[in-house]
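Taking it in order: structure first as structure tokens, then the write-up.
One protein chain is absent from this view; the other protein chains keep their places.
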Amino acid sequence: MQQAFEFPTAMPALIVLIPMVGAVLAYWVGLRWESVRNWLCVLVAGASLVLCLSMYPFIREGGVVVTRLPVLLPLGLSFRVDVLGYLLSSLTAAIWLLATFYSLDYMKGEHGVNRYYAFLTLTLSGALGTFMAGDLFTFFLFFELMSLPAAVLVIHEETREAVQAALKYLFMTIGGSLFFFFSLVATYQLSGSVALGTKGLITVATPLSFLTFAGFLISLGVKAGMVPLHMWLPDAHPVAPSPASALLSGIMIKTGAYGMLRVMYEVYGLEFLQRTGWNSVLLTLSVITILMGSAVAITQFDLKRRLAYSSIGQMGCILLGMSLMSERALTGDVFHFFADAVAKSCLFLCAGVILKRTGKRDIRQFAGIGHLLPVTMACFTVSALTLVGIPPLNGFVSKWQLSLGAFDAGMPAYALALLASSMLNAAYYLPIVLTAFFDRSVQKEAPAVGVALNPIVKKGAIGWQLGSIEASAIMLVPMVLLALSCAVFALSPQNWPLRLAEMAARLLMQ
Amino acid sequence: MLKHLPVLLTVMPLAGAFLVPVFGRSGRGHRMALVTVAVTLLAAVTMLGITAGGEVLRYRVGDWPPPWGIELRVDALGALLASFFALVYLAVTIFAGRDIPGELNPASVHWYWSLLLLLLAGINGVVTAHDLFNLFVFTEVFSLAACGIISIRDRLDSLEAAIKYLILSAVAAGCILLGIALVYMVTGHLNLSYLAAELPMAARLYPKNVLAMVALLTTGFALKSALFPLHVWLPDAHSSAPSPSSALLSGLVVKVGIVALIRLFTTVFTGPVIAALPVPVFMIVMAVGGIIFGALFAMTQRDLKRMLAYSTVTQVGYIYLGFGLLNETALTGALLHIINHALLKSMLFMCAGLFIHRTGKRRIADMAGLARHMPLTMSCFTIGAMAMVGIPVTNGFVSKWHLVLGTLHGGQPLLAGVILLSSLLSSIYYFPVVVAGWFGHPASPPPPGPEGPPSMVWPIVALASLCLILGVWPHLPLRLLGDVARTLLGR
Amino acid sequence: MRHVPALLLLLMVAYVLFLTMAEAPAFGVVDVPSRNLVVDRYLDPDPEETGVPNAVARIIFDYRAHDTLGEATVLFVAVGAAAAVLVGRPGPFATRPVTGTDDPILRTVARLVIPFVQVYAVYVITHGHVSPGGGFAGGTILGGSFVLYLFVFGPGRAARKLSPARGEMVEGLTALWYILVGLGGLLLGASFLANAAAGFPLGVPGKLLSGGAIWLIGLGIGLKVAATVANLFLHLAGES
Amino acid sequence: MEISLGLFLRLNYLVAITLFLIGLHTMLTHSNLIKKVMGMNIMETGIFLFLVSIGYARQSLAPIVDQGDGVIYANPLVSAIVLTGIVIAVSTTAYTLSMIVKLYERCGTLDVDRLERLRT
Partner (left out) sequence: MITLFGVGCLVFLVVCALVVARTRDLLAATVVFAAYSLVMALVWQQLQSPDVAITEAALGAGITSLLFLLAIGRTRRTEDEEG
């Protein structure tokens, strides 16, 4: 096994530290100067993105960036960024930058904005730390550092159901993290170390190792929204402000899946899982998650709740890709991390614009808003089609790889599950697009009160009847970028994230 | 002068306490108490410096050799506990300066300071004692003083709680004294080391006697430290007492009984006959009961201080669980949890005290929106709540880590499940208060003026930051307690 | 009978204890484990170590003086806490039974008896280390004489004789006296509460001033217990 | 027969334990607070009887050491312990009774069950 050579730099620690300090600075600055704080947050997100990307030269030849801080806490912290960690942390930083940029305008005039920005940046540090953790203990620490401030984002509206949703989120997250804590201690007890990157920490199938894997599964399942443990997700996401729920859906639930990836492939190893029959359990759970998530999504008429259930469905696909345990499935899986993150955050940002501009949440009232919000709905359509898996877009690439993986793993039936997932996605996304663009029946009364009319597309320029009430440029730019990246990577000859995904898969499968 | 520190640790608070009725009448009592506690803290910390290297300070009161005279012994554990207890004491005394005159009638305020110092003397007496009867006498001192600072509030519920506490503590004293009589009858010694030498032979000659003695002593000290079935006095006592008193009661007084038991079980009851007795098993069963019932009862409470009191029953359960497992990691976890919980629970009670001092309301429902005009106190309460649940950055996490690892070393994953379940339960009754505090809407407009007098806010902030510091750099107490646990179990 | 659980508990305790008694060392014989080297030194015939014939006084005020310090503290705590409670504002069901009597017989007898009781008390205190008795018993009798005065002449006049504030001050000072004697031993180079080792003059055993620190502590304890008892009954009689 | 003779020879211990149990029973089951305090006193004196009986020896003298050697004295350590115990017992009694008096002033009853109902 070719041992990845390690580059001991302090880069990962720096990347994690900047948002933390930034959050405190932002809160303190925000008490006096609003705009300075806004741009400070954007700057911090940008800085972490740049630093993440700057690690590319180390990563290219399959190297690993390592930092050890033995002093802190009982077991000391360590960071270890390999290809997978690099891809996901860059993705996180990028989407965080876009979301922060988007919320500059979205949060204008809202209450508790100072708190929102501080905790948003703090959660960024948690997410980055989780993806770059070098051992299970650091993973657990930053997992908590991401989950708890996120509760403050969920509770932002301070309405009754916001508080209820946040409390449910908190209790399930804490319950989950306690299971993780138990497995962490048990792993330390069984193998004497919790470091990632060394293959097969636990290989002997004892009752305790069984309990440990169950603990990992439950804790990371709660975060990833696996079906029996997903109850908090459909309540928390609609309640949070749109950029926050974009990040919640786009990035944070991915940490759960990332954790499963590390645990399955590095702490336990494939033959252990196959020997003890865990892979069949995982496969069934992911299929149930796909079907259940997508099916319920169809019945939801609140746009954000529908998107939340769609996230559960997509997470099912990711878990499925992981459990197939073949290299191509893993490539598709890692790429699907990327595709789903981009598409899902774009969808939530669009939902935010729709809510902000038209005040509508219920899908049945979306007749004709395509004309009112042409650019937004265009982005919405592109992202939706990505998740459905239409060929020219990212979604198709990952679904294609996943299906090939299913065949490689000798379980073609699961390719059918992916097909079913695509069809169900279509079943709940396309109606929205259709009503938005082609339903001319209603659309006579004026749009929501107090909405600033700044028409970009003049009336009659390309045959639109009504002047659009499109969002401001600040909100549109991130959405357009995300929508484009859904398409650009799939069309471009050397699909950069896909190549990284292949490298990551090869590294994991060794 | 350093040679005399072990005895001065007890005598200084005593001298301070005796001086308060003489000079402390017109409000000077608080300053005298502060000075005395500060000096005691200094003495404890210097002793910690000396004993950190593993050396044990032996002190013969009256220059009489051990079996005849009384010997005091301070090891790293004793010094560490004394230092942290004195530290918490200093914070609570500073806090009480502004809180007590409001809560008590002026005639008995100077007695409060005297009783506070007597309680500290009793605690230090038990921590440093190496003689069984001396341990009993100082246990009585701190029990009566603890009861005194509850009943001083002169309201119906305080008096009733104090009487119930005193009567149960008298029963415990009876059990302990009968235990001492039985052990003296068969061994003829009172000094712990000589007792340990005589006990194996006595256990062979009079096995039932030793069984009864161990049972009586364990029951007595368990009753004093509110182990589960014997905890009935704790919720009333800790919730009806003045806030600084409940901070001390929940933080320190409950722990001293456990410290005495740990000292007994690791120095005296170590022979093979006693190892056969199922006492640790009973302790674990009671501890599990305490953990579960404490958490369940705490969830149903509407009064904030009663909720904190029931949470103490759970935390005492943790400590007994760690102690009952009798393996090195679990014992380290238990000892560390004694210190962590002392810091945490006293800080939480002081926060509750400040809330009540400001708004006059005690019910959890009235805590809504409190953070809007008391942000600092509420953030300290949040740190405390996070530590109680065991979130990584706080000190609660470190002791929970060792306790869970200890249960796995002991081969009992089920107990680990109990600890984690109760952590979840404690999040279920702590976090609604925190969430309501930060994001709720206050019913009545907040009173004018700053968050609270600085002498009340700063001790809370100091203890909260100490909890965080111990959470991130726990190596000082951890290394010391690791060696202590090894030596205690090594024998 | 809702006390069944308590009865069951007691039966179990009784069963274990009686079994223990059955196999305990015999009563009244000399070769019991508790008669060992510890007791032989306490009963050492030539008292050059402590200078007092009364072995119990040796133990209380010298060998195990720290216990007695703890016990004097318990007394101080108890009466302090009691005073702290009793000075509170009277509740709705308050009654004041102690009012003193104007019955001439009681007053004259009391006036006659009290001095003699106090002389006897002083005797018991000062001879504590020579003959049975000692600080505690003597102090109680001295306190008892004050209580007699309180019951006969009423709390008002008794408070004028020894006001609660002054009573607490005496209590505090005499308790402090105990610590000062202990610190004396410490400052003289030996350890806290040291007697012969610190060079206190032991005098001639059997005489009044023998025993060095023992005699001093005994006097202090006697006064403290007297003040404590007086203070307690003054508060209990409701002097406010 | 052997057990009963052994027990009779240890009558003191028996009475001491009986007093301890009577005291404990009174404390735990009687609902009047003053009665509980009396029970406490009886329990404590029971323990003291047990303690002093440990130190007694037949034909022994009081522990005043002035009869030269060759004489058996009673065990003084036990008396010292009991002395301290008695003072502790009296202090606890005094303090409890003061609280009971103050409690009665507040609520007019000494019955624990009635108090429980009053408070909830």
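Note that the chains take the letters A, B, C and D in the order they are written out, and that residue 1 is the start of every chain.
Here is the rule we go by: a contact is a pair of C-beta atoms (placed from the backbone, for glycine too) under 8 Å apart; a residue touches a chain by one contact, two chains touch by 3 or more.
This one's a predicted model, so the numbers in the text were calculated from it and none came from an experiment.
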- Message: I'd like to know which visible chains would be in contact with the absent chain if the whole complex were considered.
- Response: C, D
- Task: May I ask you to list the residues on chain C that touch the chain which is not drawn?
- Result: 27-28, 54, 56-57, 95-98, 124, 132-134, 136-137, 140-141, 143-144, 147, 229, 233, 236-238
- Residues of chain D in contact with the chain not shown: 9, 11-12, 15, 18-19, 22-23, 25-26, 30, 32, 34-35, 37-39, 41-42, 45-46, 48-49, 52-53, 55-56, 58, 60-64, 73-74, 78-79, 82-83, 86-87, 90, 93-94, 97, 100-101, 104-105, 109-111, 114
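Following the convention adopted for this analysis, only the chains that are shown with their structure count from here on.
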- Item | Centre-most chain, if every chain is reduced to its averaged C-alpha atoms | B
- Item | Centre-of-Cα separation between chain B and chain A, whole angstrom | 45
- Rounded to the nearest Å, the gap between Cα centres of chain A and chain C is 75
- Query: On chain C, where are the residues touching two or more other chains?
  - Reply: 17, 24, 32, 34-35, 38-39, 42, 64, 67, 70-71, 74, 77-78, 81, 85, 88
- Two or more other chains in contact with one residue: find those residues in chain B. 133, 137, 140, 144, 147-148, 151, 154, 159, 184-185
- Sites on chain D touched by chain B in the complex: 20, 23-24, 27-28, 33, 36-37, 40, 43-44, 47, 50-51, 54, 77-78, 81, 84-85, 88, 91-92, 95-96, 99-100, 102-103, 106-107, 115, 118-119
- Spell out the part of chain B that touches chain C in their complex, as residue ranges. 3-4, 7-8, 11, 14-15, 17-22, 25, 59-64, 67-70, 105, 107-108, 111-112, 114-115, 118, 121-122, 125, 133-134, 137-138, 140-141, 144-145, 147-148, 151-152, 154, 159, 182, 184-189, 198, 202, 206, 208-209, 211-212, 215
- Message: So in the complex, the part of chain B that touches chain D is made up of which residues?
- Response: 133, 137, 140, 144, 147-148, 151, 154-157, 159-160, 162-163, 166-167, 170-171, 173-174, 177-178, 180-181, 184-185, 190
